[in-house]
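What follows is a single structure, written as structure tokens, with notes after it.
Shown here: the complex without one of its protein chains, the others still in place.
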Amino acid sequence: MQSPLPIYPEQASNFAPHVDALLLFITGICLLFGAIITTAIVYCFFKYHRKEAGAIGIVTYEDSRLEVAWIVVPLILAMVMFAWGATIYVDYRNAPRDTLDIYVVGKQWMWKAQQPNGLKEINELHVPVGRDVRLILASEDVIHDFFVPAFRVKMDVVPGHYNTMWFRPTKPGRYHFFCSQYCGTNHAVMGGWVTVMEPTDYAAWLSGVSSGEANPVAVGEKLFAEKFCVTCHLSNGTGRAPSLNGLYGAQVLLADGSTVTADDAYIRESILQPNAKIVARYQPLMPNYQGQLTEEQIFALTAYIKSLESQPVPVTGSGIAPVSEKK
Amino acid sequence: MPEHSEHIVSPKVYLTIFLALILGTGLTTWAAFRNFGPFNIVIALAIATAKATLVVLFFMHARYGERRTRLVIVCAIFWLAIMLALTLSDYQTRQPRMGRLLSQAAYYDA
Amino acid sequence: MNNTSPTPPYEPPRDHYLISAGGHIRSWLLTTDHKRIALLYLISVTVFFFIGGVFATMIRIHLLTPGGVLVTPETYNKLFTMHGVAMIFFFLIPSIPAVLGNFLIPMMIGAKDLAFPKINLLSWYIYLIGGSFVLYSFSTGGLDTGWTFYTPLSSIYSNSAVTPAVLGIFINGFSSILTGLNFIVTIHTMRAPGMTWFRLPLFVWSHYATSLIMILGTPVVAITLLLAGLERMFHLGFFNPAMGGDPILFQHLFWFYSHPAVYIMVLPAMGVVSEIIPTFARKPIFGYTFIAASSIAIAVIGFLVWAHHMFVTGESTYAALAFSFLSYLVAIPSAIKVFNWTATLYKGSISWDAPMLYALGFIGLFTIGGITGLFLACLGLDIHIHDTYFVIAHFHYIMVGGAVMGYVGGLHYWWPKITGRLYSEALSTFAAIVLFLGFNLTFFPQFILGYLGMPRRYSSYPPEFQVLNVLSTAGASILALGYLLPMAYLSWSMRYGKVAGPNPWPATGLEWKTDSPPPTENFHVTPVVDWEPYDYRNRPDLGLAAGAPLAPAHGDD
Partner (left out) sequence: MHRTGELYGQFQTLEQQKESATLGMWIFLVTEVLFFGGMFLTYTINRHYFFTAFGIGSNTLDITLGTVNTIVLIMSSFTMAMGVWSAQTGKKKLVPLFLILTLSLGCVFLGIKFVEYKQKFEHHLIPGHNFDITYRSSHPAPVDDPEEMALEKQEVDRALASDPDANSHAQLYFSLYFAMTGLHALHMIVGAGLIIWLIKGALGGRFTPHYNTPVEIVGLYWHFVDIVWIYLFPLLYLIDRHR
């Protein structure tokens, strides 16, 4: 695939060229400084080699201009490195709108990914080229880390936290992904392949393989009924709990007067810890589902709630923002 | 080495400080049973810090000691502050934790 | 190497610290003499270095092929964990401070001993107790959490002997704290008449800075590991997400110490280099005040950067920006030192003795280690190279290329003082070169491996990484030879080496103004210091060429 001794991995995402350019920039500056210091040392080492046993060196006095120069110049260069690195990082930590969201769960010692249509993969991840992909990462046990060298991105997968990462694949192909946070015995084999496909191939792959697979929206809908969510969260907003139509992505007004964006973390929290954020004008009646749902069931419920977005929202008494919360 | 002149604090001062500390203890307990909203913790920590300062300055003679002793105390406070402030800076600005628990408001409004 | 010594044939002292209290084992185990305690430490850290080294060798052999040749993944995980724990907590952190610092600081400032000799001995015993706990953990089930002990892996999921290990490190922490406390008090209150702060050797300054980190950071890691240990023993939930605890908090607390701990390892080595360079260039160090101040600056700023180990944990973007910025700031004082050392060479009278080779090797390797730190502090690059072999290469350049080179160089420099004997010049020069080359061959390929994306702590790897791994292993075998050589010829010299005078190089420090080996009380009369540090021109007592060239008019540029 590559020359026997490549210096950097393939560039297959929007971040890769930037990270590599930054690498070359910093390497260049460091080589320059390294060369200056090495030359100076080697030169002095031979030039001033002691010729007579009793000789002593010639005193050179410290010069504050010189000291200031070699404080200020490296400082300025360091600030350039900092600023350049910061721009990439800020870009990386703030995903664009309208991403293709894929849920990824790490557990000792495998990765489970779930495509938007519910297709599940183990130690494999298929993504379309040219599309902004966001991975929503959760762990079932210890800390893992999802790392794709060809994309130049990684993110820790921390139990108890949702972390997200995003990238835009730019080149079709198959690339390694690794777990790069040490996670126990089989850490080294907790990896797999990212397959970057042309969008049409991706669509074909999704529909081709996914037949027979349960659609997460469908699974979520079933759960929604099984877990009696449906008895309170009436879609017309007349139930004891707010309607969930159009909830995802909206601003929700809470009882304490603050608002919150209904994202994945919010929905998850509202299922597991319903009383953490009470929607304005509703009572805290909903039982908590902590420990009663698996991570994948929560993903399915979330997917279902997201799908409600597209349905027409019946006019209800709800106020400014689509008010919502499951009770 | 600087000439070390030992300062002897009179028992009257010790007694005054002792009474002030008892007063502080009473005050902090009293304040805990009143609702000052978010200021309960502020008041509690302010009183505790005042008490601790009295102990350091008088019982531990920092007020009469050398400059070096004061430098040591400042270092301790400074490094403690670094640890608390920089760690909390991350917590204050990071994304909320999954399943983060109740805010106080949600609890009291319920 | 004795050829520069102007003194007539030297009669070794009849009474010195090695013999005056008798050779009985009790006289060693109950000694409060800082020099003897330093030797006790020398032996014990060497044991841990050897243990850690064996693990390292096994790691490198295992990684010769993609599938691993030697052990199971489980054992491999134990190997790198135990390698890290033994090397970091029981070799690198105590090495220079507890061996060379202990031996030299009282002598360098003209004191009879440290301020608290009994506490000094106590800290060695605490080290032994902590070490025994850790060895117990190694021998009963091993330890497979990584030296960072990240929760909840260490506190809940690991099946290895975590509890004795964290207790051992907790206990050992107090050894480090007491050593640091002893040094700071000693430097404040025990200086000889005339030994002002700005006449202190830079070795003492760097140990002062190191001690600051020891007393301010170590208690935090002690309590953190204690809490993690309690969590494991009693199923508490401080850092366990299943019970509401937060694993990220553990990382904050852990790195609050463990990042500055890197400076505990490298600052003393910088002190060693700051002594060696002026001695073997025979001129005052360039920028004394800047080097002294930069040690303190490293100790202080070093405490403000820890969360750069957490850029990809989901840390807040704002905090990440602040920590990245501060990480760049801490690079500056290190750069100041490198520039000043280099400038010291200019117009010196440079000898090619082994300590000088080690010191120059240190500068080269430390510079590479330091500048690769700039890559890791860079937020955009760190999301790619974090937790890869790039990190491994970087910190080995700092810790092995820096701290260990400094330690071995310092041992060579002060060996005549410690033992009163000289070692083979040819062998020591050879060993220095072997170490330098072996080191680079071992660790340079790992930078490339890391950028190619090989994650750290992998017992097996995809085949495309094999070539570089084989190179690294080849280098490691050379490196191992490079460490065995000095162990051999230094031990040999203790008995058969040529007798060294009190000041064989000659050097300007106070420690060279007494016998080699020194008497128990260090000096027969309390010395009075009336010269500036590293001044060769006004020191007729050194016996160097009377008509030594004076600075010409253009010399003071």
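Each chain carries a letter (A, B and C) given by its place in the written order, and its residues are counted from 1.
As a working rule, a residue touches a chain if its C-beta (ideal position, glycine included) is under 8 Å from a C-beta of that chain, and two chains touch if they have at least 3 such contacts.
Nothing here was measured: the structure is a model prediction, and the numbers come from that model.
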Among the chains you can see, which ones touch the chain that has been omitted?
A, B, C
Given C:T224, C:T372 or C:S424, the correct residue touching the omitted chain is C:T224
From C:L249, C:L329 or C:V499, the answer for touching the chain not displayed is C:L249
Had the left-out chain been drawn, it would touch subunit B at residues 1, 4, 6, 8-9, 11, 14-15, 17-18, 21-22, 25, 28-29, 32-35, 40, 44-45, 47-48, 51-52, 55-56, 58-60, 65, 68-69, 72-73, 75-77, 79-80, 83-84, 87-88, 91, 97, 100-102, 104, 106-107, 110
Note that subunit A touches the chain not displayed via residues 273, 275, 284, 288, 290
In the complete complex, the non-displayed chain touches which residues of subunit C?
32-33, 111-117, 177, 181-182, 184-186, 188-190, 215-220, 222-224, 227, 230, 234-238, 243-246, 249, 252-253, 256, 521, 526
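The rule is short, and it goes like this: only the chains that are shown with their structure count from here on.
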Please tell me the distance, in whole Å, between the geometric centres of subunit B and subunit C computed from their C-alpha atoms.
37
CA centre of subunit A versus CA centre of subunit B: separation in Å?
40
Going by the contact rule already set, what residues in subunit C reach two or more other chains?
246, 248, 314, 317
Which subunit B residues sit where two or more other chains touch them?
95, 97, 101
Subunit C to subunit A touching residues, read off their complex:
3-4, 6, 73-74, 76-77, 144, 146, 150, 152-153, 156-158, 241-242, 246-248, 281-284, 286-290, 311-314, 317, 320-321, 324-325, 328-329, 331-332, 335-336, 338-340, 342-343, 345-352, 360, 363-364, 367-368, 371-372, 374-375, 377-384, 386-388, 448, 451-453, 455-462, 464, 467-468, 536-537, 543-545, 548-552, 555-557
How about subunit B: which of its residues touch subunit C in the complex?
1, 68, 75, 79, 82-83, 86-87, 89-95, 97, 101
Subunit A residues touching subunit C in their complex are 1-2, 4-9, 15, 18-19, 22-23, 26, 30, 33-34, 37-38, 40-41, 44-45, 48-50, 52-63, 66-67, 70-71, 74-75, 78-79, 81-82, 84-90, 92-94, 108, 141-143, 145, 147, 149-150, 152-156, 158-161, 163, 176, 178-189
